[in-house]
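As you look at this complex, bear in mind that one protein chain is not there, while each of the others sits in place.
And then subunit A:
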Amino acid sequence: MSASPQVPQGAGNSAGSTVNAPTRVHAKDGGSSNLGTFGVKSGLAQMLKGGVIMDVINAEQARIAEEAGACAVMALERVPADIRAQGGVARMSDPHMIKEIVAAVTIPVMAKVRIGHFVEAQILQSIGIDYIDESEVLTPADEEHHINKHSFKVPFVCGARNLGEALRRISEGAAFIRTKGEAGTGNVVEAVRHQRSVSSEIRRVSVMGEEELYVYAKEIQAPFHLLKETARLKRLPVVNFAAGGIATPADAALMMQLGCDGVFVGSGIFHSGDPAKRARAIVQAVTHYNNPKILAEISENIGPAMVGLSIDDNLKGGRLAERGW
């Protein structure tokens, strides 16, 4: 994919086309003006490709994830399955807990903030977190606005169910997209739906003429320039992981074969019978996603998977994927 999507900039320098642009970075002002460019924000997501990002709630789980080969961990106070079961307002985690996780591992640490809660994001940036997930899994703080992510040095990942939603998030400054799926269910059906929806829309726009793109941009409420760039690249202009319901190595490989760049696994690991084994198996499944023989080997004897939930109107905790505007 192109490393430099055409994205309006809010933080740092433009990371527009770098074709002739080696001189575009100015190290004046003490060299601080080149921090937090869109290039380094989306670049970290590119480094996570082909990897598994695991939800953890304490330093001990973070260590298990690191030993299992996670490329990053997501710190949160409760995994989505528990948020569903227990209800109540889910918020950003205690910064002290996040700092403990940062101290325990060497891989990047991400943390979730509520949709629209830019102060939670400011707090996480100030403690040096590596990536922020503006997540529908937590209770939204704003039912109209998302965070203006351009004004942060720390990069953001956001959820999306379809192309329009993904491009709206990128236009707000997200440097990384994940399909939403339905978190905390252990049921991959929604993740598949969202990924298929994004890829089928991309296939459609990739053959559209410019006039059609103007109309389609209006229809899906996406910025035209990002839609045009997506059509040109034939993929999202930033890295795209799968999330929400992945519970087995086969689920992870399925999402990879559907065109995702990597996966997030939330409750699927630490709600299973043998988290360390399952985590390691899912990490291998993402690397060898196209090799059924290896997938068969690594799926053996990894203990019981988390108990899955069927996604219908009676789903406890409701449909989280519908949050986000």
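Operating definition for what follows: a contact is a pair of C-beta atoms (placed from the backbone, for glycine too) under 8 Å apart; a residue touches a chain by one contact, two chains touch by 3 or more; residues count from 1.
To be clear about the criterion, contacts and distances are computed from a predicted model.
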| item | value |
| --- | --- |
| Chain left out of the displayed complex - its UniProt protein name, from "Barrier-to-autointegration factor-like protein", "SNO glutamine amidotransferase", "Glycosylphosphatidylinositol:protein transamidase, GAA1 component" or "Exoribonuclease phosphorolytic domain-containing protein" | "SNO glutamine amidotransferase" |
| Residue, one of A:128, A:273 or A:303, that touches the chain absent here | A:128 |
| Footprint left on subunit A by the chain that the document does not show | 1-4, 13, 17-19, 21-25, 27, 30-31, 34-37, 39-40, 43-44, 46-51, 63, 66-72, 102, 104-108, 125, 128-131, 153-155, 280, 283-284, 286-288, 291 |
